[in-house]
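Each remark here refers to the structure printed beneath this line.
A single protein chain has been omitted from the complex, and every remaining protein chain is retained in its original position.
Presenting chain A:
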Amino acid sequence: MKKISLIAVSIVTAATLLTGCASSTGGSADGAKASSGDINVGFLAGLTGWLGPFTKENINSLLLAKEEINEAGGILDGKKINTIDVDTASTVEGAIKGYQKLVNADKAVVAIGPETESMLALLKEAPKSEVPIMSAFAGSTELDEVGGNYAFRTAASDSTIGEVRAKVLIESGVKEIAIMVGNYEGAQSDVHRFKETYEKLGGKILEEVTFNPGQNTYNGELKKIAKANPKLVYYSGGIDTAPSIFKAAKQRGYAWEWYITPDVAVQEFIDVIGKDVAEGIKTIIAMEDENNQAFKRFNENYEARFKAKPSGGYYNANTYDLLIASALAMQAAGEASGSGINEKIREVTNPPGKQVTTFEEGLKELKAGNDIDYQGASGPIDFDEHGNVISTNALMEVVDGQWKQVEFFTADYIKED
(Lines give C-alpha, C1' and ligand atoms only; values in the text may rest on other atoms or scores of the structure.)
Protein backbone atom coordinates (compact mmCIF):
# COMPACT_ATOMS: atom_id res chain seq x y z
CA MET A 1 0.00 0.00 0.00
CA LYS A 2 2.90 2.27 0.87
CA LYS A 3 4.26 1.75 -2.62
CA ILE A 4 0.95 2.70 -4.23
CA SER A 5 0.71 5.78 -2.03
CA LEU A 6 4.19 6.82 -2.96
CA ILE A 7 3.42 6.39 -6.66
CA ALA A 8 0.20 8.36 -6.39
CA VAL A 9 1.86 11.21 -4.51
CA SER A 10 4.71 11.23 -7.00
CA ILE A 11 2.29 11.42 -9.92
CA VAL A 12 0.40 14.28 -8.32
CA THR A 13 3.58 16.16 -7.49
CA ALA A 14 4.91 15.72 -10.99
CA ALA A 15 1.61 16.73 -12.53
CA THR A 16 1.43 19.78 -10.29
CA LEU A 17 4.87 20.87 -11.32
CA LEU A 18 4.11 20.23 -14.96
CA THR A 19 0.86 22.16 -14.82
CA GLY A 20 2.57 25.03 -13.04
CA CYS A 21 5.32 25.15 -15.62
CA ALA A 22 2.91 24.96 -18.53
CA SER A 23 0.89 27.90 -17.30
CA SER A 24 3.88 30.03 -16.56
CA THR A 25 6.10 29.50 -19.53
CA GLY A 26 4.07 27.96 -22.31
CA GLY A 27 5.84 26.72 -25.37
CA SER A 28 7.79 27.86 -28.32
CA ALA A 29 5.92 28.49 -31.52
CA ASP A 30 8.74 27.72 -33.88
CA GLY A 31 11.75 27.67 -31.67
CA ALA A 32 12.64 24.21 -32.82
CA LYS A 33 13.00 25.44 -36.37
CA ALA A 34 15.23 28.34 -35.43
CA SER A 35 18.72 28.29 -36.85
CA SER A 36 21.69 29.76 -35.04
CA GLY A 37 21.68 32.94 -37.13
CA ASP A 38 18.05 33.75 -36.40
CA ILE A 39 16.95 36.58 -34.14
CA ASN A 40 14.62 35.46 -31.39
CA VAL A 41 11.68 37.70 -30.53
CA GLY A 42 9.43 36.79 -27.60
CA PHE A 43 5.68 37.08 -27.47
CA LEU A 44 5.20 37.31 -23.71
CA ALA A 45 1.47 37.37 -23.06
CA GLY A 46 -1.48 35.62 -21.46
CA LEU A 47 -2.30 32.94 -24.00
CA THR A 48 -4.50 31.43 -21.31
CA GLY A 49 -6.37 33.22 -18.54
CA TRP A 50 -8.34 36.43 -18.90
CA LEU A 51 -6.15 37.78 -21.72
CA GLY A 52 -6.54 34.60 -23.76
CA PRO A 53 -9.44 35.86 -25.91
CA PHE A 54 -7.30 38.83 -27.01
CA THR A 55 -3.98 37.18 -27.59
CA LYS A 56 -5.10 34.38 -29.89
CA GLU A 57 -5.40 36.96 -32.68
CA ASN A 58 -2.29 38.84 -31.55
CA ILE A 59 -0.23 35.72 -32.22
CA ASN A 60 -1.45 35.84 -35.82
CA SER A 61 -0.58 39.54 -36.09
CA LEU A 62 2.93 38.87 -34.87
CA LEU A 63 3.26 35.94 -37.27
CA LEU A 64 2.15 38.17 -40.13
CA ALA A 65 4.80 40.76 -39.24
CA LYS A 66 7.45 38.06 -38.94
CA GLU A 67 6.59 36.60 -42.33
CA GLU A 68 6.65 40.02 -43.99
CA ILE A 69 10.07 40.75 -42.50
CA ASN A 70 11.51 37.36 -43.45
CA GLU A 71 9.99 37.42 -46.94
CA ALA A 72 11.59 40.83 -47.49
CA GLY A 73 14.95 39.19 -46.81
CA GLY A 74 15.19 39.69 -43.05
CA ILE A 75 17.43 42.26 -41.41
CA LEU A 76 21.17 42.81 -41.11
CA ASP A 77 22.03 41.02 -44.32
CA GLY A 78 19.65 38.14 -44.22
CA LYS A 79 19.04 37.34 -40.56
CA LYS A 80 15.55 35.95 -40.07
CA ILE A 81 13.14 36.70 -37.25
CA ASN A 82 12.00 33.79 -35.10
CA THR A 83 9.04 34.28 -32.73
CA ILE A 84 8.73 32.43 -29.45
CA ASP A 85 5.35 32.38 -27.68
CA VAL A 86 5.52 32.40 -23.90
CA ASP A 87 2.29 32.01 -21.95
CA THR A 88 2.11 34.10 -18.78
CA ALA A 89 -1.29 32.60 -17.91
CA SER A 90 -2.33 36.27 -17.62
CA THR A 91 -0.44 36.59 -14.35
CA VAL A 92 2.41 38.83 -13.26
CA GLU A 93 4.30 35.83 -11.86
CA GLY A 94 4.00 34.13 -15.23
CA ALA A 95 5.28 37.26 -16.97
CA ILE A 96 8.34 37.50 -14.72
CA LYS A 97 9.21 33.82 -15.18
CA GLY A 98 8.52 34.04 -18.91
CA TYR A 99 10.69 37.14 -19.28
CA GLN A 100 13.58 35.39 -17.53
CA LYS A 101 13.16 32.44 -19.88
CA LEU A 102 13.21 34.71 -22.93
CA VAL A 103 16.27 36.60 -21.72
CA ASN A 104 18.36 33.75 -20.37
CA ALA A 105 17.32 30.64 -22.26
CA ASP A 106 16.03 31.96 -25.58
CA LYS A 107 18.37 34.96 -25.87
CA ALA A 108 15.45 36.99 -27.22
CA VAL A 109 16.11 40.61 -28.15
CA VAL A 110 12.67 41.93 -27.23
CA ALA A 111 9.60 40.81 -25.28
CA ILE A 112 6.42 41.95 -26.97
CA GLY A 113 3.07 41.63 -25.26
CA PRO A 114 2.99 42.19 -21.47
CA GLU A 115 -0.16 43.80 -20.09
CA THR A 116 -0.12 46.69 -17.60
CA GLU A 117 0.68 44.86 -14.36
CA SER A 118 3.43 42.82 -16.01
CA MET A 119 4.92 45.90 -17.66
CA LEU A 120 5.07 47.58 -14.25
CA ALA A 121 6.68 44.52 -12.69
CA LEU A 122 9.33 44.29 -15.41
CA LEU A 123 10.13 48.01 -15.69
CA LYS A 124 13.31 47.86 -13.64
CA GLU A 125 14.43 44.49 -14.94
CA ALA A 126 14.25 45.39 -18.65
CA PRO A 127 17.10 47.99 -18.66
CA LYS A 128 19.27 45.64 -16.59
CA SER A 129 18.70 42.75 -19.01
CA GLU A 130 18.83 45.10 -21.99
CA VAL A 131 15.79 43.40 -23.48
CA PRO A 132 12.97 45.89 -24.10
CA ILE A 133 9.40 45.17 -23.02
CA MET A 134 6.77 46.36 -25.47
CA SER A 135 3.05 46.28 -24.97
CA ALA A 136 0.24 46.49 -27.49
CA PHE A 137 -2.48 46.74 -24.85
CA ALA A 138 -1.11 48.18 -21.59
CA GLY A 139 -3.16 51.35 -21.29
CA SER A 140 -2.62 52.11 -17.61
CA THR A 141 -1.91 55.68 -16.51
CA GLU A 142 0.72 54.14 -14.22
CA LEU A 143 2.92 53.80 -17.30
CA ASP A 144 2.45 57.39 -18.45
CA GLU A 145 5.73 58.70 -17.11
CA VAL A 146 7.85 55.68 -16.27
CA GLY A 147 8.58 54.08 -19.66
CA GLY A 148 10.76 55.19 -22.53
CA ASN A 149 13.89 53.31 -21.55
CA TYR A 150 13.51 49.68 -22.59
CA ALA A 151 9.73 50.04 -22.15
CA PHE A 152 7.39 51.09 -24.95
CA ARG A 153 3.76 50.68 -25.86
CA THR A 154 1.60 51.16 -28.93
CA ALA A 155 -1.56 51.07 -26.82
CA ALA A 156 -2.90 54.52 -26.11
CA SER A 157 -2.73 55.54 -22.47
CA ASP A 158 -5.94 55.48 -20.48
CA SER A 159 -5.14 59.12 -19.83
CA THR A 160 -5.78 60.13 -23.40
CA ILE A 161 -8.73 57.79 -23.91
CA GLY A 162 -10.11 58.95 -20.57
CA GLU A 163 -9.87 62.56 -21.67
CA VAL A 164 -11.59 61.82 -24.98
CA ARG A 165 -14.35 59.89 -23.19
CA ALA A 166 -14.95 62.67 -20.67
CA LYS A 167 -15.06 65.33 -23.35
CA VAL A 168 -17.47 63.35 -25.53
CA LEU A 169 -19.87 62.82 -22.62
CA ILE A 170 -19.82 66.47 -21.54
CA GLU A 171 -20.30 67.66 -25.12
CA SER A 172 -23.26 65.34 -25.54
CA GLY A 173 -24.89 66.85 -22.43
CA VAL A 174 -24.29 64.01 -19.95
CA LYS A 175 -23.30 65.93 -16.83
CA GLU A 176 -24.08 63.36 -14.10
CA ILE A 177 -22.99 59.74 -14.09
CA ALA A 178 -22.18 56.80 -11.80
CA ILE A 179 -19.18 54.48 -12.02
CA MET A 180 -18.80 50.74 -11.41
CA VAL A 181 -15.13 49.85 -11.25
CA GLY A 182 -13.35 46.55 -10.65
CA ASN A 183 -11.06 46.25 -7.65
CA TYR A 184 -7.80 45.88 -9.61
CA GLU A 185 -5.17 48.19 -11.03
CA GLY A 186 -6.14 48.07 -14.72
CA ALA A 187 -9.75 49.02 -14.05
CA GLN A 188 -8.89 51.68 -11.47
CA SER A 189 -6.40 53.25 -13.85
CA ASP A 190 -8.95 53.25 -16.65
CA VAL A 191 -11.34 55.24 -14.48
CA HIS A 192 -8.80 57.56 -12.86
CA ARG A 193 -8.02 60.01 -15.67
CA PHE A 194 -11.54 59.86 -17.08
CA LYS A 195 -12.98 60.89 -13.72
CA GLU A 196 -10.42 63.64 -13.26
CA THR A 197 -11.13 65.18 -16.67
CA TYR A 198 -14.88 64.66 -16.43
CA GLU A 199 -15.08 66.53 -13.13
CA LYS A 200 -12.74 69.25 -14.42
CA LEU A 201 -15.05 69.79 -17.37
CA GLY A 202 -18.04 70.24 -15.04
CA GLY A 203 -19.33 66.67 -14.78
CA LYS A 204 -20.50 65.16 -11.49
CA ILE A 205 -19.90 61.61 -10.26
CA LEU A 206 -23.09 60.69 -8.38
CA GLU A 207 -21.79 57.37 -7.07
CA GLU A 208 -18.67 55.25 -7.49
CA VAL A 209 -18.94 51.59 -6.59
CA THR A 210 -15.90 49.32 -6.49
CA PHE A 211 -16.60 45.62 -6.93
CA ASN A 212 -14.54 42.45 -6.55
CA PRO A 213 -14.28 40.02 -9.46
CA GLY A 214 -15.57 36.50 -8.87
CA GLN A 215 -18.51 37.26 -6.58
CA ASN A 216 -21.67 35.14 -6.73
CA THR A 217 -23.90 38.15 -7.30
CA TYR A 218 -23.60 41.93 -7.69
CA ASN A 219 -27.09 42.91 -6.62
CA GLY A 220 -25.88 45.03 -3.70
CA GLU A 221 -23.49 46.99 -5.89
CA LEU A 222 -26.21 47.63 -8.48
CA LYS A 223 -28.64 48.73 -5.79
CA LYS A 224 -26.14 51.32 -4.58
CA ILE A 225 -25.84 52.69 -8.10
CA ALA A 226 -29.63 52.70 -8.53
CA LYS A 227 -30.04 54.77 -5.37
CA ALA A 228 -28.01 57.55 -7.01
CA ASN A 229 -30.44 57.47 -9.95
CA PRO A 230 -27.90 58.13 -12.73
CA LYS A 231 -28.78 58.42 -16.40
CA LEU A 232 -25.50 56.82 -17.40
CA VAL A 233 -23.20 54.31 -15.72
CA TYR A 234 -19.58 53.79 -16.68
CA TYR A 235 -18.42 50.16 -16.25
CA SER A 236 -14.76 49.33 -15.93
CA GLY A 237 -14.31 45.65 -15.20
CA GLY A 238 -13.66 42.28 -16.78
CA ILE A 239 -15.71 40.21 -19.21
CA ASP A 240 -16.08 37.44 -16.62
CA THR A 241 -18.07 39.67 -14.25
CA ALA A 242 -20.05 41.43 -16.97
CA PRO A 243 -22.90 38.89 -17.38
CA SER A 244 -23.74 38.94 -13.65
CA ILE A 245 -23.81 42.73 -13.60
CA PHE A 246 -25.46 43.58 -16.91
CA LYS A 247 -28.08 40.83 -16.77
CA ALA A 248 -29.02 41.67 -13.18
CA ALA A 249 -29.33 45.35 -14.13
CA LYS A 250 -31.60 44.47 -17.05
CA GLN A 251 -33.69 42.10 -14.91
CA ARG A 252 -34.22 44.78 -12.30
CA GLY A 253 -35.30 47.28 -14.91
CA TYR A 254 -32.45 49.73 -14.34
CA ALA A 255 -32.84 51.84 -17.44
CA TRP A 256 -29.62 53.80 -17.35
CA GLU A 257 -27.34 54.01 -20.35
CA TRP A 258 -24.07 52.03 -20.15
CA TYR A 259 -20.62 53.10 -21.25
CA ILE A 260 -17.96 50.42 -20.85
CA THR A 261 -14.22 50.31 -20.65
CA PRO A 262 -12.43 49.75 -23.97
CA ASP A 263 -10.74 46.74 -22.34
CA VAL A 264 -13.89 44.63 -22.79
CA ALA A 265 -15.25 46.21 -25.96
CA VAL A 266 -14.94 43.04 -28.01
CA GLN A 267 -17.45 40.71 -29.64
CA GLU A 268 -17.03 38.23 -26.80
CA PHE A 269 -18.52 40.81 -24.42
CA ILE A 270 -21.73 40.87 -26.48
CA ASP A 271 -21.76 37.08 -26.75
CA VAL A 272 -21.49 36.48 -23.01
CA ILE A 273 -24.03 39.05 -21.81
CA GLY A 274 -26.45 38.39 -24.66
CA LYS A 275 -27.40 40.53 -27.64
CA ASP A 276 -30.61 41.84 -26.06
CA VAL A 277 -28.78 43.02 -22.95
CA ALA A 278 -25.86 44.46 -24.91
CA GLU A 279 -27.93 46.48 -27.37
CA GLY A 280 -27.15 50.19 -27.10
CA ILE A 281 -24.06 49.84 -24.88
CA LYS A 282 -21.35 52.31 -25.90
CA THR A 283 -17.63 52.71 -25.55
CA ILE A 284 -14.88 54.99 -26.74
CA ILE A 285 -11.91 53.04 -27.93
CA ALA A 286 -8.55 53.70 -29.51
CA MET A 287 -9.33 52.87 -33.10
CA GLU A 288 -7.24 52.73 -36.20
CA ASP A 289 -8.09 55.23 -38.90
CA GLU A 290 -9.95 53.32 -41.60
CA ASN A 291 -8.46 55.69 -44.18
CA ASN A 292 -4.92 54.82 -43.10
CA GLN A 293 -3.30 52.91 -45.99
CA ALA A 294 -1.10 50.87 -43.67
CA PHE A 295 -4.16 49.76 -41.69
CA LYS A 296 -6.05 48.82 -44.86
CA ARG A 297 -3.10 46.79 -46.10
CA PHE A 298 -2.70 45.08 -42.71
CA ASN A 299 -6.36 44.06 -42.72
CA GLU A 300 -6.17 42.70 -46.25
CA ASN A 301 -2.99 40.73 -45.60
CA TYR A 302 -4.30 39.38 -42.31
CA GLU A 303 -7.52 38.19 -43.92
CA ALA A 304 -5.66 36.64 -46.84
CA ARG A 305 -3.25 34.83 -44.53
CA PHE A 306 -5.64 33.64 -41.80
CA LYS A 307 -8.95 33.49 -43.71
CA ALA A 308 -10.60 35.71 -41.12
CA LYS A 309 -10.80 39.43 -40.50
CA PRO A 310 -8.83 40.77 -37.55
CA SER A 311 -11.25 41.79 -34.79
CA GLY A 312 -11.49 45.48 -33.99
CA GLY A 313 -10.39 46.37 -30.48
CA TYR A 314 -8.03 43.37 -30.11
CA TYR A 315 -4.87 45.46 -30.60
CA ASN A 316 -3.86 43.40 -33.60
CA ALA A 317 -2.37 46.25 -35.60
CA ASN A 318 -0.62 47.50 -32.43
CA THR A 319 1.05 44.10 -31.97
CA TYR A 320 2.03 43.91 -35.62
CA ASP A 321 3.60 47.40 -35.50
CA LEU A 322 5.76 46.55 -32.49
CA LEU A 323 7.60 43.82 -34.36
CA ILE A 324 7.97 45.81 -37.57
CA ALA A 325 9.30 48.83 -35.64
CA SER A 326 11.68 46.63 -33.62
CA ALA A 327 13.08 45.04 -36.77
CA LEU A 328 13.60 48.43 -38.41
CA ALA A 329 15.28 49.69 -35.24
CA MET A 330 17.71 46.74 -35.25
CA GLN A 331 18.49 47.39 -38.91
CA ALA A 332 19.15 51.06 -38.12
CA ALA A 333 21.32 50.12 -35.15
CA GLY A 334 23.28 47.65 -37.22
CA GLU A 335 22.99 44.97 -34.59
CA ALA A 336 20.41 42.42 -33.47
CA SER A 337 20.14 43.43 -29.85
CA GLY A 338 17.74 44.86 -27.29
CA SER A 339 20.00 47.84 -26.75
CA GLY A 340 19.93 48.51 -30.49
CA ILE A 341 16.14 48.51 -30.46
CA ASN A 342 16.03 50.77 -27.41
CA GLU A 343 18.45 53.22 -28.96
CA LYS A 344 16.93 53.42 -32.46
CA ILE A 345 13.20 52.77 -32.13
CA ARG A 346 12.29 56.46 -31.86
CA GLU A 347 14.57 57.30 -34.73
CA VAL A 348 12.78 54.93 -37.13
CA THR A 349 9.22 55.70 -35.99
CA ASN A 350 9.26 59.44 -35.23
CA PRO A 351 9.72 62.37 -37.61
CA PRO A 352 11.88 63.61 -39.23
CA GLY A 353 12.49 61.08 -41.97
CA LYS A 354 10.89 59.66 -45.04
CA GLN A 355 7.46 58.24 -44.23
CA VAL A 356 7.24 54.50 -44.87
CA THR A 357 4.27 52.21 -44.28
CA THR A 358 5.82 48.76 -44.74
CA PHE A 359 8.88 46.96 -43.48
CA GLU A 360 10.14 46.49 -47.02
CA GLU A 361 10.01 50.23 -47.75
CA GLY A 362 11.69 51.02 -44.46
CA LEU A 363 14.46 48.49 -45.04
CA LYS A 364 15.12 49.88 -48.51
CA GLU A 365 15.42 53.46 -47.21
CA LEU A 366 17.61 52.46 -44.29
CA LYS A 367 19.93 50.53 -46.60
CA ALA A 368 20.10 53.64 -48.76
CA GLY A 369 21.23 55.54 -45.69
CA ASN A 370 18.05 57.62 -45.30
CA ASP A 371 16.18 58.46 -42.10
CA ILE A 372 12.70 56.96 -41.89
CA ASP A 373 9.42 57.69 -40.07
CA TYR A 374 7.45 54.42 -39.89
CA GLN A 375 3.70 55.01 -40.16
CA GLY A 376 2.13 51.97 -38.57
CA ALA A 377 -1.10 50.13 -39.17
CA SER A 378 -2.27 51.24 -35.72
CA GLY A 379 -1.39 54.91 -36.34
CA PRO A 380 1.61 57.22 -36.70
CA ILE A 381 3.32 55.59 -33.64
CA ASP A 382 5.46 58.51 -32.60
CA PHE A 383 6.94 57.47 -29.25
CA ASP A 384 7.31 60.28 -26.72
CA GLU A 385 10.08 60.42 -24.14
CA HIS A 386 8.20 57.92 -21.96
CA GLY A 387 7.52 55.44 -24.75
CA ASN A 388 3.85 56.41 -25.23
CA VAL A 389 1.92 57.09 -28.43
CA ILE A 390 -1.19 59.17 -29.09
CA SER A 391 -4.01 57.40 -30.86
CA THR A 392 -7.08 58.16 -32.86
CA ASN A 393 -10.36 57.12 -31.21
CA ALA A 394 -13.87 56.09 -32.08
CA LEU A 395 -17.26 56.05 -30.37
CA MET A 396 -18.64 52.53 -30.74
CA GLU A 397 -22.14 51.22 -30.03
CA VAL A 398 -23.68 47.76 -29.98
CA VAL A 399 -26.19 47.65 -32.82
CA ASP A 400 -27.89 44.37 -33.77
CA GLY A 401 -25.41 42.40 -31.68
CA GLN A 402 -22.26 43.93 -33.14
CA TRP A 403 -19.96 46.81 -32.37
CA LYS A 404 -20.52 49.60 -34.88
CA GLN A 405 -18.51 52.79 -35.23
CA VAL A 406 -20.71 55.82 -34.57
CA GLU A 407 -18.16 58.62 -34.60
CA PHE A 408 -14.41 58.99 -35.22
CA PHE A 409 -12.07 61.33 -33.34
CA THR A 410 -8.68 62.33 -34.67
CA ALA A 411 -5.61 62.42 -32.45
CA ASP A 412 -6.08 66.20 -32.19
CA TYR A 413 -9.55 65.93 -30.65
CA ILE A 414 -8.41 66.44 -27.06
CA LYS A 415 -6.32 69.45 -28.05
CA GLU A 416 -9.34 71.18 -29.58
CA ASP A 417 -11.28 73.52 -27.33
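The rule is simple: a residue touches a chain if its C-beta (ideal position, glycine included) is under 8 Å from a C-beta of that chain, and two chains touch if they have at least 3 such contacts; residues count from 1.
Convention: contacts and distances are computed from a predicted model.
Undergrad: The chain dropped from view, which UniProt name applies: "Thioredoxin 1", "Branched-chain amino acid ABC transporter permease", "Ribonucleoside-diphosphate reductase" or "Protein-arginine kinase"?
TA: "Branched-chain amino acid ABC transporter permease"
Undergrad: Thinking of the whole complex, not just what is shown, which of A:G73, A:G148, A:P243 or A:G353 touches the missing chain?
TA: Among A:G73, A:G148, A:P243 or A:G353, only A:P243 touches the chain that is not shown.
Undergrad: Consider the whole complex, including the chain that is not shown, and state which of A:K107, A:K223, A:R305 or A:K404 touches that chain.
TA: Considering all chains, including the one not shown, the answer is A:K223.
Undergrad: Which one touches the absent chain: A:K56, A:K107 or A:K200?
TA: Only one of A:K56, A:K107 or A:K200 touches the chain omitted from view, namely A:K56.
Undergrad: When the complex is taken as a whole, what residues of chain A touch the one chain not shown?
TA: Chain A touches the chain not shown through residues 1-2, 4-5, 7-9, 12-13, 15-16, 18-20, 22-23, 46-53, 56, 183, 209-217, 219-221, 223-224, 239-244, 247-248, 250-253, 268, 271-274, 276-277.
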